[in-house]
Every structure is written in structure tokens, then in C-alpha cells.
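First the structure, in the form of C-alpha cells, and then the observations on it.
For this depiction, one protein chain was excluded, whereas all remaining protein chains were kept in their positions.
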Amino acid sequence: MNNHKLRIAALAAGTALVVAGCAALTSSHDAERDAVALMKKDFHSRGQATLDRLDQDEVQKACTRYAETGKLPEGEAQHLQQAQLATVKYPADGDYLGDWKAGEKIAQTGKGKQWNEKPTAKAGGNCYACHQLAKHELSYGTIGPSLYHFGRTRGYGVDMQKYVYAKVYNPQAFTACSSMPRFGYHGILTEQQIKDVVALLLDPKSPVNQ
Amino acid sequence: MHSGRRKALQGAGGLAVMGLMAAAGLLRPTAARAEWNKEAFTTKSFADAVKAMGGSQPTESHDILINSPDIAENGAVVPFTISSKVPNTQSIALLVEKNPNILAADFEIPQGTEPWINTRVKMGQTSRVIALVKAGDKYYYNAKEVKVTLGGCGG
Amino acid sequence: MADPMKIRARMEGDLVEVKVLMAHEMETGLRKDSSGKLVPAWFIQNVTATCNGKTVLAAEWGPAVSKNPFLSFRFRGGKPGDKVAISWVDNHGDKRTDEATIS
Partner (left out) sequence: MNPIQRAVSLVCAACALAAFGVHAQSSTEQEIEKYRQQVGEENPAELWEMRGEALWKQPRGPKHASLEQCDIGLGPGVVKGAYTVLPKYFADTGKVQDLESRLVTCMETLQGLTREEATKNHFGSGPKRSPMEALVAYITSESRGIPMHVSVSRPEEKEAYEIGKKMFFYRAGPHDFACATCHGHPNLRIRLQDLPNLTDPKDAQRAYTTWPGYRVSQGEVRTMQHRLNDCYRQQRFPEPGYASDAVTALTMYLAVNANGGKYNGPAVKR
């Protein structure tokens, strides 16, 4: 029963917060602050999905701020991309090309980082959710551009390999506020997995280039 | 029903007898302890299923109609309407060849009831689906393939 | 206790068309739960339908019938106001009978 009263008190506090925010209704900034406070009150950690995931880094902050209106101002976008490019850790062995077959598997699975999954379980890249890649897979999404024939049209050279590695590692380094996850920066994919995805796009034998 | 029913009739039960008892007000419908042909529901092949149901060598018949989508978006629910123009149809069974056990359901059609059934079954994968009809002492069947797509789109 | 069925029975010309939705898990015995344990088989085995005391349909089902089963059939000899009763029994011996009036 005590517990029950406590909860009600907590809810009442939440209401007070909402009402307080209401005084400054015109300010979008206040609504944002209230939204964050409300989420922190009402969300809870579950499994690996801990509450601190609500805390935004610079990229998330900037991209949320301009989400409704569209693009970041040019100067800010440049600045953000440069800062993000500096976060990319390239492979120490200087080799960017992994195994395209492993890359295809990574592209097919969207597992990882969810509260109902083991934190130790290997994540996927879920590339097909958003991109067309190999021709045989017709079940692909359209959130990102088609990557079919990527290597064939863009070239297979080392510079291209390095660029693709960095793009998968941290897409914010090239396109501020891209919808694509920062697979390396956030540790979703390992170095080897990113190499495998690079191979899926840039190995001449990969079905993407057939 | 079929072989199970025959056994039951030799014993104490049998749906026909139960029906009469129910008609006489001796039984509420819930009290009817019907037979369940365990043997038929654990067979893997069409031939074994027919045998377990008391038949043999069914004849293909286009007087049996299977109405269903050719492709199921989800195998958990696949709708079927089975109807029979075979004279004196007494029962209609639905079988899914690639399911772990082939027999899905068996409907006894008493006189006065249309040889027409609409129901929904699970399909583990793309498979031939068979409608089996008993008429008199003979068995007839028709079949069609139904494709099943994967359970999830993404992920 | 088992949940009630949803039964509709109405005249279509001189036929009575019956539509039934049943609340049942129809577990195959082959499915694993989130902890990886097999969920035991649990499914309706027998369905009977009567009208005015006469059996108008009798069925044996395996676990391949979909969860929350749907069944429709048509028979002669019923008229508006008559009652159609549907009963099922599952492999646990649980049972349920519900009625609908023909409209």
C-alpha cells in the first residue's frame, strides 16, 4: 500500500512537471526539456537497454534539434562531420576487405542491443532493412539508397575501401544527421564485421557486383 | 471418424448413438465423449493417414474444390474452404503434406449438412494441401500447393 | 475455465450458416517458449454441433488447426429461433459448450 502511495505521489509530481511546462507553451525548447524529463521519469532500464541510453551525445542533440525542420545549417553540419570523422578507428593492419559471405549474413540480420536480447549476442547490420544490395534478395527496404553494383560503379580501389569502412563505422562523418546507425562508433559491429560488410560492397566476387 | 468410429460403435459410444441419446434428452452435448483417432493424427504420409482413417487407394476427383489463397502471408493462419460435389459425401478431411503430422482436421458431414467447410490451419512451410472425402465406402481426394512466406519481414 | 465461443447462426435461403470463433491456444507441442523449453501440446480434439438435438457436424482436430480456431459450416432443417449448440473437448479433457439462436 505504501508503495502504491509512493507511485501516486510520483505520478502527481509528473503532472506538476507537465503543468509547469505549460506556462511556457510557446517555447519549443521548454517542450524538449519537458519531454526529456518525462521520459527519464517514465522509462526504466531493462536488460542491456539501460536508462542512460536516453542521454544524447552531440550528434543526437543536434539532429533532434533540427529534425522537424529538416537539415542542419551548413556550418554546423561541416563542423559535426569533421568531429565525427576524427572518431573513426581504422584497422591497425591497414586491410579493409573481409569476407563478403560473412558480410551478406550481417546484412541480413537485425539483431542486437534490444532489451530482450543477451548483451553478449553478436549484432547484425540489418543492411537489407534499408538498402537494396545483392540482386537475389528482393525483400529490401528503401530508407537508404540502392547499393546494388556499388563496387562496379564506384570502383574497387583502396581509397574506396577506406571510405566505405569509415562510412559504416560512422556515417555522421559524411552526412550530418543521416538515418544510418554509427555501427563502429557505437560498437554495434566489430572491426572484422565492418570489414566483411566492406567486402560485400567492394569484393568484385560479391553478389552485389554481379 | 472412420476406423475410430467403427471401434467406438463396437464399444459403448459412437457419435450416432450419442446423437440419439442427446435427442432423447439423456445427454447434454458436453457430455458426449467423442472418439479421437490418435493413429491417424500421428501419421506422416498421405497413404498412412488414409489407412489409419479406414480407407485405401483414394481416387483423385475434381468434384472436390479447395478454395484458398495460393500464397499465405503467414503460415500461422491459412484459410481454407473445402466443398465436395461427390454424391453422398460423409466426411471431409484436410491434410497438409509437409506438416510434422499430415492430418489437420476431419469433419463428419451428417445427412442434411452441406459438404462445405471453412476453417483455418497452420502450415509450417510451403506444401501440398489435400482434401480427402469419404463417400459410401470410397475415398476421393483433390490437392493444391500453397506457398508460405517467412514469418517475419525484417530483422 | 475456458472462455466462451462467439457463434453466429443465420438463415441463408433454406440453409443455416454457422460461424464459430473459439478461444483456444492450440499448442502443437513442438513450440519452444522464450526460455527454450518445449510448450506441451494443448489443443481441441473434438467439436460437435447440434440443432434441435440432432448432430449437424462432428469433427476431430489435430494441433495444426490455427490458434483461436474459426469454423464455418451450413446445414438444412433449422429455422429462425432454433438453437445451435457447439461443444468442444481438448486433450486435457477441458470442455466448453455454447449456444446461439438462429436469426
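What to note about this one:
Letters A, B and C mark the chains in the order given here, with residues in each chain numbered from 1 onward.
Note that contacts are C-beta pairs under 8 Å (C-beta built on N, C-alpha and C of every residue); 3 or more make two chains touch, one makes a residue touch a chain.
The structure presented is a predicted model; accordingly, all values stated were derived computationally and were not measured.
The chain we do not see here touches A, B, C in the full complex.
Between the chain not shown and the residues A:82, A:146, A:179 or A:210, the one that touches is A:179.
Along chain C, the points of touch with the absent chain fall at residues 3-4, 6, 19, 21-23, 25, 27, 66-68, 70, 72.
Although one chain is hidden here, its contacts on chain A can still be listed: residues 1, 3-4, 7-8, 11-12, 14-15, 18-19, 21-22, 25, 28, 31-32, 34-36, 38-39, 41-46, 49-51, 53-56, 59-60, 63-64, 67-68, 113-116, 128-130, 137-143, 179, 181-182, 186-188.
Across the interface with the omitted chain, chain B contributes residues 68-74, 76-79, 120, 147, 149-154.
We adopt the following convention: only the chains that are shown with their structure count from here on.
Across the structure, the highest number of inter-chain C-beta contacts is found for B-C. Our note on geometry: chain A versus chain B, Cα centroid distance of 51 Å, whole angstroms. If you average the CA atoms of chain A and of chain C, the two centres end up 48 Å from each other. The residues of chain B never reach two or more other chains; the list is empty. In chain C, no residue reaches two or more other chains under the touch definition.
The touching residues of chain C, counted against chain B in their complex, run 15, 26, 28, 30, 45-46, 48, 50, 53-67, 69-77, 85, 87, 89, 95-97. Interface residues of chain B, counted against chain C in their complex, comprise 1, 4, 15, 18-19, 22-23, 25, 28-30, 32-37, 40-41, 76-79, 96, 99-101, 103-110, 112-114, 116-123.
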